[in-house]
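Since the structure comes first, as structure tokens, the remarks are kept for the end.
Left out: one protein chain. Kept in place: all the others.
Letters A, B and C name the chains as they come in the text, with residue numbers starting at 1 for each one.
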Amino acid sequence: MRFLSDNAAAACPEVLAAIVQANEAGAGYDGDRWSARLDDVVGSWLGREARVFAVGTGTAANALALATLCPPYGGVVCEAHAHVVDDECGAVEAMSGGARLCPVAGAHGKLSVPALERFVAVLRGDVHQTPPRALTLSQATESGTAYHPVEVDAIAAFARGRGWRVHMDGARIANACVHLGCAPGELVRGLDALSLGFIKNGGLGAEALVLFDMGLAEELAFRRKRAGQMPSKGRFRAAEILAMIETGAWRRNAAHANAGAARLAVAAGTRLLHPVEANELFVDLRGGAADALRGEGFSFYDWLQDGPGAARLVVAWDTPEPQISALEAALRRLPPL
Amino acid sequence: MRFLSDNAAAACPEVLAAIVQANEAGAGYDGDRWSARLDDVVGSWLGREARVFAVGTGTAANALALATLCPPYGGVVCEAHAHVVDDECGAVEAMSGGARLCPVAGAHGKLSVPALERFVAVLRGDVHQTPPRALTLSQATESGTAYHPVEVDAIAAFARGRGWRVHMDGARIANACVHLGCAPGELVRGLDALSLGFIKNGGLGAEALVLFDMGLAEELAFRRKRAGQMPSKGRFRAAEILAMIETGAWRRNAAHANAGAARLAVAAGTRLLHPVEANELFVDLRGGAADALRGEGFSFYDWLQDGPGAARLVVAWDTPEPQISALEAALRRLPPL
Amino acid sequence: MRFLSDNAAAACPEVLAAIVQANEAGAGYDGDRWSARLDDVVGSWLGREARVFAVGTGTAANALALATLCPPYGGVVCEAHAHVVDDECGAVEAMSGGARLCPVAGAHGKLSVPALERFVAVLRGDVHQTPPRALTLSQATESGTAYHPVEVDAIAAFARGRGWRVHMDGARIANACVHLGCAPGELVRGLDALSLGFIKNGGLGAEALVLFDMGLAEELAFRRKRAGQMPSKGRFRAAEILAMIETGAWRRNAAHANAGAARLAVAAGTRLLHPVEANELFVDLRGGAADALRGEGFSFYDWLQDGPGAARLVVAWDTPEPQISALEAALRRLPPL
Partner (left out) sequence: MRFLSDNAAAACPEVLAAIVQANEAGAGYDGDRWSARLDDVVGSWLGREARVFAVGTGTAANALALATLCPPYGGVVCEAHAHVVDDECGAVEAMSGGARLCPVAGAHGKLSVPALERFVAVLRGDVHQTPPRALTLSQATESGTAYHPVEVDAIAAFARGRGWRVHMDGARIANACVHLGCAPGELVRGLDALSLGFIKNGGLGAEALVLFDMGLAEELAFRRKRAGQMPSKGRFRAAEILAMIETGAWRRNAAHANAGAARLAVAAGTRLLHPVEANELFVDLRGGAADALRGEGFSFYDWLQDGPGAARLVVAWDTPEPQISALEAALRRLPPL
């Protein structure tokens, strides 16, 4: 019973069907009729004019976006345990030519304007210190929380007021969106670019790098090509993205995962370390609880950054109901801390 | 009737079936049972111990391989019109941290030991000049010719004798292999790394970066991750590669494409610019021939690097027989040059 | 009366004389007779076989050293406010091709084995996280403290035990050495490379990048060239470095500066924020003290990273005695905190 990560889930049926249907000879790269619709479909879904580049991983989306938004001598402000910090092996640094991540600690994985104000208060602004030029925030966060649209807007406004570009790592934006009950477009106001994640939510191998600043589109096209992220049979990635949006699979999949996580959150009770606002929960499993759960057949990761005994439990779009119920029961059986 | 490029062909049935079969929840990244077999299956097929990394494009395979084989201050010797030179928008430079491509002109797209000897004869060997540290050769070449195993061995020996690492861009290695009637392993002796291409030959979205120098495997794993080339659902790429090899689709697909090109070559007669040893032909279409063919519904690229009026015709694994026959007839109808 | 920084001091007479004497036509780059002696003179001074590369700034020395010691996908462990973090605008990231600095907070600017143990305890060791591959420590530290040889050895041993390369930013190593009363060689055991600073201590424009791992010498030579750090008239930089060592100016200059700082430290009393073990002191100037001192004509930098009201006072090799005495008296006149 795997609660390790949603990124290892299967692809959902709509995605697989779309790939099968897109299997025809045709124009190479982005010249096909699926790719041709990406800008419109994603743009309409997000309620903003957009230029969409399909890429193969979330790491590629994040790094290409930030390399385009931040000069090589600039800094990218991010939460201290953001995915770009802890889980992408320096992809931002690599693709940007050496830009620096500037971690700012947040509560429950969230950046906030006060934390950003403290960060900038000690900047000198001279040529010797890396100047922040971009900010990235994760939706949902690496602690399983979601930024409310008002929070996104406030952080984006703060950043733009200082001349920083704004990016969102939306690897789990569908989960956040479902939790918040808002339209996707409410989460992307004020962004310059978005890593629009599908893979964790039932996709097969395509993420969408969404650019809102049209003036950077040509540059990003070149950067994507030289990063080896422009497949010759682009129709497959485009079809997958279209299917996720147009069939509504994005919402159904996220809703399933969120609902499972919500049930587990109730069961976890006081062991919860962060609010559960997407499909992940972080729990304190000290006192033998981790071993107990593993002994019952549940697999999950320890999460040391949240302290000794911390663990992460992730519900995927395809986690079977019986497994969720079994874990729910097991959590309830744990002794209080 | 498209003779533009094999890279826009469909995926072959074996590949699509493999993807459907691999669609299960499981371990993320490379932890699945398909990925686990890659080293053995590819290694056996090539007759050498190998470490195999699935990546999303040939550009990624080439650039990651060369970034691992060549230091950032080194040069990569290559044919003057190699794919890394003309068609990858500086991916090698990007991923290597600024290594330089050192083009050496070859006859019919092929490097040769005499040409390499002329190249090295004018090198100074001081610290001011970019020192060559790697060599890459393309199989089949960008001019549609194939290196005989003896040629590969001679070039690799020359390179290794000077301390250069050796890489092969095998985007069309299946076509070369079928043409030469040799075992794949005969083409990779003396290499440090191989970009093992499948996509042009009926794949969907996976190329194999094959490393023969085990000592570089850890480094390449980190480089691949930070290049955004390590998908979380690695099973799909691995399954695709396994299917191409284990079903024999690689050979059948290449044989079809080669046979078509061979027929067109005969029909092209004296208009041929290079020997046809794979699935591409390069023809002199001056005197109105290009317009005539396009007027009959054939699409193809001009190929200015081969001179005014030059064009490239590519037969894919799925180019329909009637289209090949139609082009064959049309070529025969062209007036002599 | 400037207590802003030692890096703006004059060049000492021995250095200027050496430059005048080296002004002859001769061999370019490193082919001259001064450059030819660098390895031996510096190596003897440090008691280790060394390969010495003269460069133009401490930033260049640090970044070239770390780019050579750490792969682009690796991390460089350093103190949280190291010069490479706060004062070099991402030079390490730039020259390394995107390596990441991994800051570890230290007491009074010093890394320690317990702090390093806490840092490594939460590393996962997978391919997704930047793997530390080098460590750099500053001598003297950015807080004006000095590592005792035993401390250097312990940190270096810890690092080497994990396979990390070890570098020292010795921008003020002379000051540390004089304070500790040790031989320079006692401070460099266990290092792979040293940025041997002279400019702050009376030099004009040359720092020595000292490499102890001979196997990296060729690579570093290429990296230095392409970084634009190999001047055609290398004799001037070499002569300057030789003069600093062979005339004993390094010791005399550092001793003057240290002695001044020590007097100021006594005068600062409880306002001191860190032990004074070189030529810098950090003081708490709250309660109007900063304004008072500036009103008397002393210039110095605020030092926000040490808290509100913190300031840095630096004594240079050529700070006039009367100015030191004046500041000493002024500090004594400050009201107690």
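Definition applied: a residue touches a chain if its C-beta (ideal position, glycine included) is under 8 Å from a C-beta of that chain, and two chains touch if they have at least 3 such contacts.
Small disclaimer: the values here were computed from a predicted structure and weren't measured.
Although it is left out of the displayed model, the omitted chain contacts the following shown chains in the full complex: A, B, C. Touching the chain that is not shown, out of B:10, B:41, B:94 or B:134: B:94 (per the contact rule at the top).
When the whole complex is considered, the residue among C:19, C:137 or C:261 that touches the unshown chain is C:19. Residues 71-73, 97-98, 127-128, 131, 219, 221-223, 225-226, 230 of subunit A touch the missing chain (whole complex, contact as defined above).
Panel shows subunit C; residues 2, 4-5, 7-11, 16, 19-20, 23-29, 31, 55-61, 63-64, 88-91, 93-95, 199-200, 204-205, 222, 225-233, 236-237, 316, 318 of it touch the chain omitted from the view. Although one chain is not shown, part of subunit B still touches it, namely residues 72-73, 75, 86-90, 93-94, 96-101, 121-122, 127-130, 304-305.
By our rule, only the chains that are shown with their structure count from here on.
With steps allowed only between chains in touch, the distance from subunit B over to subunit C comes to 1. In terms of Cα centroid distance from the overall Cα mean, chain A ranks first.
Subunit B and subunit C have centres, each the mean of its CA atoms, that are 50 Å apart.
Under the contact definition stated at the top, the residues of subunit C that touch 2 or more other chains are 72-73, 97-98, 127-128.
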